[in-house]
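Removed: one protein chain of the complex. Kept in place: all other protein chains.
Lettered A and B in written order, each chain numbered from 1.
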Amino acid sequence: MIIDHPLLGPRDSAEFTYMGDARLIERPSPDSPDAAAAFYDYAYLRDNPAGWHRELWFHEAGDRSWLVVTRNTVTHEISKVEFASDVARAKGRSK
Amino acid sequence: MTQKNRITGGQIDRNTTCKFTFDGRTYAGHAGDTLASALLANGVRLMGRSFKYHRPRGPMTAGSDEPNALVHLRSGARTEPNTRATTTELFDGLTATSQNRLGSLSFDLLAVNDRLSTFLTAGFYYKTFMWPAAFWEKVYEPIIRRAAGLGALSFEDDPDVYDKGFLHCDLLIIGAGPAGLMAALTAARSGAEVILADEDFRMGGRLNSETYAIDDAAGADWAAALVSELANMPNVRLLPRTTVIGAFDHGIYGALERVSDHVATPDAGKPRQILWRIYTQKTILAAGAIERPIAFNNNDRPGIMTASALRSYANRFGVAVGQRTAIFTNNDDGHRTAADLHAKGVKVIVIDPRADAPRARDYEVLAGAQVVDTMGRLGLTFAKVCLADGTERIIECGALGTSGGWNPNVHLTCHQRGRPSWNETLAAFVPDGLPAGMTVAGAAKGDMSTAGALAGGAQAAHSALDLKGRMLAMPKAEDAPVNITPFWYVEGASRAWVDQQNDVTVKDVKLSHQEGFRSVEHLKRYTTLGMGTDQGKTANIGGLAIMAELAGKTIPEVGTTMFRPPYTPVAIGAFGGRHRGQDFHPKRLTPSHKWAEEQGAVFVEVGNWMRAQWFPREGETTWRESVDREVLATRNSVGVCDVTTLGKADVQGADAAAFLNLIYCNGFAKLPVGKARYGLMLREDGIAMDDGTAARMAHDHFVVTTTTANALSVYRHMEFVRQCLVPDLDVQLISTTESWAQYAVAGPNARRVLEKIVDQDISNAAFPFMACANITVCGGLRARLFRISFSGELAFEIAVPTAYGDALIRRIMAAGAEFDITPYGTEALGVMRIEKGHATGNELNGTTTAANLGMGRMVSDKKDSIGSVLSRREGLNRADDLRAVGVKPVDPTQPVPAGAHLMISDGPVNAAHDQGYVTSACYSPNLGHHIALAFLKNGDDRIGETMRLVSPLTDVDVQVEICSAHFIDPKGERLRA
Partner (left out) sequence: MHDLIPTPALGVATQTIGTITIAENAGVALASVAARNGQTDICADVLKSILGAVPDVGKAVLHDPEAGFWMAAGQWMIGAPMDTHEDLADLLKAKLGDAASVTEQSGGWVVFDVTGAAMPDLCEILCNVPIRKMAAGDVQRTVIHQLGCFVIRRAADDHIRILGPRASAGSLLHALITAATAVA
C-alpha cells in the first residue's frame, strides 16, 4: 500500500508501523467518576469494521510522525491521511 | 546429435550451437532455443512423467503455461526442480534431467499407477487410506509421497545470490507483444518514464510465433526493430526475462527478473534473479492470451500440444514436432496453424467439429469430425477420428495440435478482487473490475487480431497518460474476426485429461459433481484441478465448462476460482534476497567490540547486537568458570561491562518532566537536576511494559534508558504519547542509543578506577548514589556520568561520544589494572542482577503488574500516568496475586531451573494447584549454590516456606525454600558506599 504522507507525499506502507484504531487518541480522563469503565473500554474494546476505518500508522522509517489514516479495510482504499497530533488537538487534547 | 526435426526459418541463431544434456544424453541446439524446442528439434518428445499416474508426457505449450514438461535443471546445489522446459532458455552446457520417475523416463516402474487408475481417482486419499489409522503415517503416506509428486530438492545450500530492488515509473507495461510494444512506443514518445516487462527472453510476444506481416515487414522483424528503438530511449526501461508476478495495492507490482538464468552460472557477485517492486502511476496489461486444449481420450501423449505451440515451434524455433501433423480445432485460429505448418512442408490434416469448417486447398480438412482417441506408448503415433458420418478413421501423426479457443490472460486483473466476466463471442472470460490505474489491451482484453492489439495498445497508453496529441499512425496488420463454436471435450471421453499436471480427467470432474463438490472452489480442492506450478492456466476453463454442463448452468454462473500471486512460481531465494545466512539481519557492534575481540570474548546476539557473553581466560574449560570468576572479581574488586546496548533517548523541553510523569507510573516531576531515578512504564492495561532510568541532566533535559530488547517499541510508544495524547506539551524526543558509548564500572574499587579518568570529584559526598552529571574525562572530553547500579555494587555508568568508546575502554582497563579490573559479559551481568533481585525481560514478560514485581507502591495515585487507572482494577489486585520472590534449593547441590513451577510440598502436582513459576535462574558463585527469581502466589507472606519445584517435562522435582529476591546486600549498603 501507499500512504500519502501529509508532508513527504506517497510512501510505501512498509516504512510504517501499524497500531490499529485511531480511537486510541481519545484517552479518557482519569479524573472522571467512571474512569475505570472508560479505561476498560479504551484499552480493550475496539471496532473491527469491514470498511472505512481510522487507524494509526507510525512513520518509523521516515519522519517518526504518527498519522491517522482513513482506510477501507476491504479495498485498502485510503481516503485521508492526517497528522495524529492535529487530530489530537482537534479532539481537545491540547493541554 | 542430429536435429532431425529442425526446419528452416525462425529466430534462432544457427551460427551459435549450444550443447546440452537431457537424462545424460548429449544433444545440440541453438541460441534462441528453449530446452523444449531444442529437445523437440532432436526428436525428443517425452520429457516427463505425470504427477499421479506416471503417464509419459511431453510439452503441451511453448510458454509459461506449461503443465507437463517440468525438469530438474542444472545439477548439484544449483539443481532447480519443476523448471519448465518450455521457458528455459538454452545455453551451452545446460544439463537437465527428468523427474518423478522410478527407473528411467521411458521405463518408469511407477507407471503401474496408470493401471491402477480406477482406484486412484479424485478423492482417493480420503476414501482409501482411512484405516487402520496407524497405517497412515507409517505405510500409506510414505508410499504416496514416494509415488506422487513433482521434482525433488537438492537439500544443498543455494550457491546463488538474489537481489531485491525498487523501480519507479509513470507507466508499467506488462507484455511486449503487439499491444505492449505499441503502448510502449506511444508512451515513450510522450516523454513518460516507461517500464516494459516481458517474461520471455525475446520481446515481441506472439509476433515471434506468427507469419503475418506488419506493414511490409515480418511481424517478428517489426517487433525487433521497435524493441531496439525503445532500447535507445532514455526514458524507457526494457525488462526482458521479467515476469510481473503480482498486482498489489496502489500501483505496486512485483516482478521477477531472471538476470542470470540463461547462463551456466552467474558471474561472481551477480544476482541470479532480482525481485523488483515496481511503483507506477498507471499500468497497461498486455499479457496476451493462452490457447486452451480440447479433452478427448488419451489426449496427453507426448506430441499432443496446443496448436499455437506447434506454430511457435515451427515459426519461432524452426522445429516441426512431427512430419505428419493433425490439427483438432473448433475455431479459425487452428486453421492458421495448419496453413503455417503446411507452408513449412509438414503434412497436415485438420479435424474440425464444426460442420461449416473453413476449407483448405492444400490439405485435408475433416469437417464435423472429432478426435476420439490416440495411440502410442511413449509418444503419439496414431489418432483415431470419428468422422461426420460416424465412421472412424485412424490417422498416422507424430504431432497433434488442439485448439479450443483462446483465453485472455486475465490473471493480474484479478489480484485486487477483480472478477472476470464472460464474453460469448470469444467463449472466454475477459477482464472486469480492474485494479486502480490498470488498463488492459490486446488479446488480454479480448482483442484477438493483430490490428486490434496494435490499436488497442496505442489507445491504452494514450488514455493512461492522458495524452493530448494525435495518436501514432497504425501499421497495417491482419484483422481477422474470431470465429469459434465452444467445444470443451469429446462426448463419451473419460480418460481425457483436463488438467495434465495434476492428472485430473473428465471422469474426475464428473465424480466431483456426483459427490457434491460442485462449487468451483470445491471442485479445485477435491480434484486438485488448477493447482501446481501452472495453476491451471490451460486447465481451469475446461474443468469449469464440464462442471457447468453437468450442473446445467452456464460457465459464468459457475464462475472462476481466485487468481492469486505469483503469476508463475518464484524461487523462495528471490523473496529472501540478500537476507540469508550471516546477512539474515544486520549486526550491531558495541563500541568496545574490537577490544572485546582482542580479549577473546565469546559473543551472543541480543536483538541485533553482538554482546560479549563472557571473557574466557586461559585454563578455563567451561563457560561457568569464566562467569563465576567475572562475578566474584566484580563483587570483590571491580568489573567493567559495555552497556551501550540499552536504549537511550534524550527527552528535552520545558515539559519534559511532565511528560515523564505521564509515561512512568512513578513520579518524576520533583526529581532534582543531577539525579537519576528508576522508572517503571506500564501499558495502558496496567501491565508492566519496560523499565529503566531517567536522569535529569538539566531542568529541561532528561536522559532516559530502556531495556535493550524494547528500545524501538518503547521509543515508538513515547512518540505515541507525545504526538497523540499530549500534542502540545513542550517536549522533544530523539533516540541516542548509538551516539554514546556507555560502560558500567562496578565493584568496591569502581570509584578508585574512575577517579583516575573523570576530571571531577566523584566522592560519595560529591556524587552520591543515583547522581548524574555532564562531566569531562581524561582532561576535557565531554562525557556523562551516572551513579546507577544493576549489579548491586558501588557502580557508575560512564558515557562518551561513540567515537571515543574504544579509547575509553582501554583507558578504563589501564586505570583499573592495579585493581585487577575484570571485564564481564552478559552472563555475569545476569548473575549479578539475579543475586540482587533486579527484574528484567524474564520478569517484565507481558503478564506481570507492578504489584507482581513488588513495586505496587511505586504506582503513584497522586498523578495520571499511562496504565495507572487499570493497574488498580480488582482483577490485578487479588489477595493471592503473584509476588516476586527468591528461590533457593534445600540441597545446595541442586539446580533450580527457570520455567519450573512451584507446588505445595505435600499437595498434588498439577496445573490446578500451581503456586507460581521460576523466571530467572543461575548459579551464584557468591552464595555457592543455585538461586532463582520466581513469581509465587501471595509470595510476600511465604518467605521461609519449603516447596516443591517441578518441571515434569524435564524431570525436575526439587525441594526449595522461598526467600527474599535480594540475595546479596538486601539493605543496599554496597551501592551507596
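Everything below uses one rule, namely that a residue touches a chain if its C-beta (ideal position, glycine included) is under 8 Å from a C-beta of that chain, and two chains touch if they have at least 3 such contacts.
This structure is a prediction, so every number in the text was calculated from the model and none was measured.
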| Just one of B:N608, B:T847, B:N877 or B:Q959 touches the chain that is missing; which is it? | B:N608
| task | Would you indicate which residue among B:S154, B:Q599, B:T736 or B:S964 is in contact with the undisplayed chain? | result | B:T736
| Touch with the omitted chain, as defined above, among B:A213, B:L511 or B:L589 | B:L589
| remark: Contacting the left-out chain: of B:K19, B:R78, B:K270 or B:K756, that is B:K270
| said: Suppose we count only contacts with the excluded chain; which residues of subunit A make the list? | reply: 7-8, 12, 14-15, 60-65, 83
| said: Take the complete complex as the reference. Which residues in subunit B touch the chain that isn't displayed? | reply: 161, 163-168, 193, 268-271, 274, 277, 279, 578-579, 583, 585-590, 608-609, 644, 650, 652-654, 700-701, 728-730, 732, 734, 736-741, 776-782, 800-808, 811
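The definition used in the following text is that only the chains that are shown with their structure count from here on.
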| In angstrom, rounded to a whole number, how far apart do the mean CA points of subunit A and subunit B lie? | 28
| field | Residue ranges of subunit A in contact with subunit B within the complex | value | 1-2, 12, 17, 19, 24-25, 27-28, 30-31, 35-36, 39-40, 42-44, 56, 58, 60, 64-66, 75-76, 78, 83-89, 93-95
| request: State the interface residues of subunit B toward subunit A in the complex, per the touch definition above. | output: 248-252, 277, 279, 417, 655, 684-685, 716, 719-720, 723-729, 864, 868-870, 872-873
